[in-house]
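Can you keep this structure in mind? I'll have questions shortly.
Heads up, one of the protein chains got dropped from this complex, but the rest are sitting where they should.
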Amino acid sequence: MNQLKIGIAGLGRLGKIHANNLAFRIPGCTLTAACSLMQSELDYARSELGVQDLYLDFDEMLVNADIDAVAIVTTSGEHCRQLTAALAAGKHVFCEKPLGVTVEECLSAEKSVENHADKTFMLGFMRRFDPSYVYAKQKIDEGAIGTPYLVKATGVDPLKFIEGSLKFAGSSGGLFIDMAIHDIDLMRWFLGAEPETVYALGGSFGFPQFAEMGDAESGCALYKFDNGAMGIIHTGRTAAHGYHIETEIVGTLGSIRISPVPQKNLAILYNSQGVVTECVEAFPERFAEAYLAEMQEFVDCVLSGRKPNVSVYDGTRSTEIAFATTESFKTGQLVRLN
Amino acid sequence: MNQLKIGIAGLGRLGKIHANNLAFRIPGCTLTAACSLMQSELDYARSELGVQDLYLDFDEMLVNADIDAVAIVTTSGEHCRQLTAALAAGKHVFCEKPLGVTVEECLSAEKSVENHADKTFMLGFMRRFDPSYVYAKQKIDEGAIGTPYLVKATGVDPLKFIEGSLKFAGSSGGLFIDMAIHDIDLMRWFLGAEPETVYALGGSFGFPQFAEMGDAESGCALYKFDNGAMGIIHTGRTAAHGYHIETEIVGTLGSIRISPVPQKNLAILYNSQGVVTECVEAFPERFAEAYLAEMQEFVDCVLSGRKPNVSVYDGTRSTEIAFATTESFKTGQLVRLN
Amino acid sequence: MNQLKIGIAGLGRLGKIHANNLAFRIPGCTLTAACSLMQSELDYARSELGVQDLYLDFDEMLVNADIDAVAIVTTSGEHCRQLTAALAAGKHVFCEKPLGVTVEECLSAEKSVENHADKTFMLGFMRRFDPSYVYAKQKIDEGAIGTPYLVKATGVDPLKFIEGSLKFAGSSGGLFIDMAIHDIDLMRWFLGAEPETVYALGGSFGFPQFAEMGDAESGCALYKFDNGAMGIIHTGRTAAHGYHIETEIVGTLGSIRISPVPQKNLAILYNSQGVVTECVEAFPERFAEAYLAEMQEFVDCVLSGRKPNVSVYDGTRSTEIAFATTESFKTGQLVRLN
Partner (left out) sequence: MNQLKIGIAGLGRLGKIHANNLAFRIPGCTLTAACSLMQSELDYARSELGVQDLYLDFDEMLVNADIDAVAIVTTSGEHCRQLTAALAAGKHVFCEKPLGVTVEECLSAEKSVENHADKTFMLGFMRRFDPSYVYAKQKIDEGAIGTPYLVKATGVDPLKFIEGSLKFAGSSGGLFIDMAIHDIDLMRWFLGAEPETVYALGGSFGFPQFAEMGDAESGCALYKFDNGAMGIIHTGRTAAHGYHIETEIVGTLGSIRISPVPQKNLAILYNSQGVVTECVEAFPERFAEAYLAEMQEFVDCVLSGRKPNVSVYDGTRSTEIAFATTESFKTGQLVRLN
């Protein structure tokens, strides 16, 4: 078998997930190089993952490492520059969301991808690879709910991690850009359409610090799509019960709802509180399978020459929509997208 | 409209439920008399239910009150004697379970009913009137699960009321007679068959007082039916989450499960415990509709001359089976029923 | 006991529900008169409910019948005129929603109610009396979810009754006025606040006839409340699975969701489709208990002199908001309420 040699950039929380998957759980590839700004993370890669080829500098990895592809899991601000450099260096690229921190960056990323059409580029919208979302999409494509015309998406981070949310709020781009981009991508994917108009609201009900930073702790947005369909997003940072990602797709003949109870597993407790289901804590738990499946897809696409079903344009569109949503929230006005 | 005049005997917890239904919620009848050993309960009947004809003595009510029918909701030990007297006095009879506290009493009750075949007699197996059980029976009769061949029944009282359970354990007849008789009736009803063999176990895991009285706090029984079908009962007194009545009927083409989550209502909480459903507290809450529907059925049967679908024989059979179950628990042996 | 004598106006589908409750299931009152434009409905009242005092004309009933109160369950266009006449005639009034078909009617109704402050007036927002909503409100008042800041409300009629929906669409006032008024009332009730801004969308995805009438088959609206809270409504007419009324109240410390699965009862089927819960068919099934409880509350309020917790102003506000929502849907613009 042909083994794809991959270098990973970024070994933070999500970087470690991807690195472990690449090192141990994905047929067809070998994690041969890693890059991080932190020596301790490189030490981890060496000792835990057996990676020998280690770099403190991304560009040095591109030049020196014997790799066919890179997985970019660095901070958002680096994505655009690194994917451009990697493509220019002749590497296939898997890049975590977001594509860029501005729409301009996204458009520039599009150019890079277009200029290296022989290389595989895939963006990390992992929800499209979660078994439940894959199942929902397939059911819909089979006609199980008729024509989908409304997506209701909820994405709320756990209250438990509010300190982290507050700490990074200033640099996150704001609630809708940081949190809603996956939901935006899902709406587009399920509806097969693009939003034309958005009206968004937000507020800070438990933690006024968000408002003080000009951000919102919780927000809602209502979208009108170019085929007449509708989308609703509810996002926030204070779910007491855990990490709540729920999506409903409503069609003319039925609907599909994914994860109204964000269950930790299949066990249910009957105790003095009543009947209780414990919930997933955070994204690594909820989307473990999705992270694995998306990276497998990337590797398979590179090896087979197939195009991934998440394109660079999905990244740009989601970003544009998240910015428009933020604008509506900030101005209190309807915002029209073009 | 023809109004059935009814007298009620017994105004305890369940008696009050029936009395309120008869007084206010059942077309076709009037609650005109009431009997209780306690003056305070008679006062309640007068002031809250508007009943004018009040008795401290059951036989006196039979003789003096202008009533067509009686509802017997007294202590179990009185049932057989009272229903016999009432039928002899020419009254239609609704009698709460159990039919009698011994099999001999039940057989004697059968005789009384047979001797007054022109009178309506109905036993209070209210679960057969609960909307969910009615629905299950209808679905089964329509063939939704093919041929039913196994009933799994769970009936556990709330831990919250353990003091009452302990207080009455001595006079209750024991766990299987006190608690399992409804489940036994349901098994017979759903399977359309009679048990031939029973093996029962029991123990006292949280409250050794039950064992000290020769009783069990929790018990299980496995039944073989004369058509080859099977039945499982799990009963007990210490459900931490509330009043747990759950029944599953398994058939050759599917199964139906009733109330695996004994939900208080349709609301679900998402809080720091996870996703939580509060549960019903006790039988009045769980079976409010069933108590109403069974009494309506009694009244309708009397007025129309129709036979109730719960007969005196259902009372005898359930009692026999409960005694056989108790015998198996006490002897540790298989017990065969004839 | 003091018996309230009530006359009912309107004996259609919902009228019959109220009439049966008044006739048989509500202590403290007697249904002594009934009024309908259809002789067959009056015959029904006589034969099934035992009502002797029957009228083809509402005003005649007001003048001639020996009644203390009227229950108005006629077509929406009659409500305002009839409640005004009834109050003027010295009757207590229970009136089904809507209060009026225009905001002007509502304001006129307010005047009538204010002019007869000694009379009890109650509007039929029955959901506030549904056990699950009552429970949710109480939990929230007890602080179970902290401060509520978002209500997500879904109300979709069953696809099964689409012909009726189409037939009455022309005279219904439109989707948001016909369908969303209960959800609007619930948002106000749970949030304790009034909407300031609304943006609404709608479309006709399965049945273009709605669009042809200038109406929508399905719609969504996003509200900003005067305390910063948010509200989302999704309403429609084509739920394949049944009658779907779902409400979620999100607070700073948790949330409560009511009826995400609009279950018919507590039975669950395991069959070749998977695990299946059948759903309620329509409002009479879903809200049977609520209709009973609200009418009991009305009678109790009259008898005790207590004020109902649903006021005439709730009717006006809901109507104003429903009209503003419709305006937003029709103009495609944000609409500000004052």
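Just so it is clear, A, B and C label the chains in written order, and each chain counts residues from 1 on its own.
Please note the rule applied: a contact is a pair of C-beta atoms (placed from the backbone, for glycine too) under 8 Å apart; a residue touches a chain by one contact, two chains touch by 3 or more.
No experiment lies behind these values; they were computed from the predicted model shown.
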Thinking of the whole complex, not just what is shown, which of B:149, B:176, B:189 or B:270 touches the missing chain?
B:149
Per the definition of touch given earlier, which of B:188, B:224, B:286 or B:317 contacts the omitted chain?
B:224
Had the left-out chain been drawn, it would touch chain C at residues 159, 239-242, 244, 261-264, 270-279
Had the left-out chain been drawn, it would touch chain B at residues 146-147, 149-150, 152, 197, 199, 201, 203, 205-206, 218-222, 224, 228-230, 232, 234, 236, 238, 240-241, 250-255, 257, 260, 332-334
Identify the residues of chain A touching the omitted chain, counting contacts across the whole complex.
1, 23-27, 50, 131-133, 135-136, 139, 144-145, 253-260, 263-272, 278
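Heads up, the rule we're going with is that only the chains that are shown with their structure count from here on.
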Chain with Cα centroid nearest the overall Cα mean is chain C
Chain-centre distance (mean CA atoms) for chain A and chain B, in whole Å, is 56
For chain B versus chain C, what separation do you get between their C-alpha means, in angstrom?
37
Roughly how many whole angstrom separate the Cα centroids of chain A and chain C?
42
Where chain A touches two or more other chains at once, the residues are 240-241
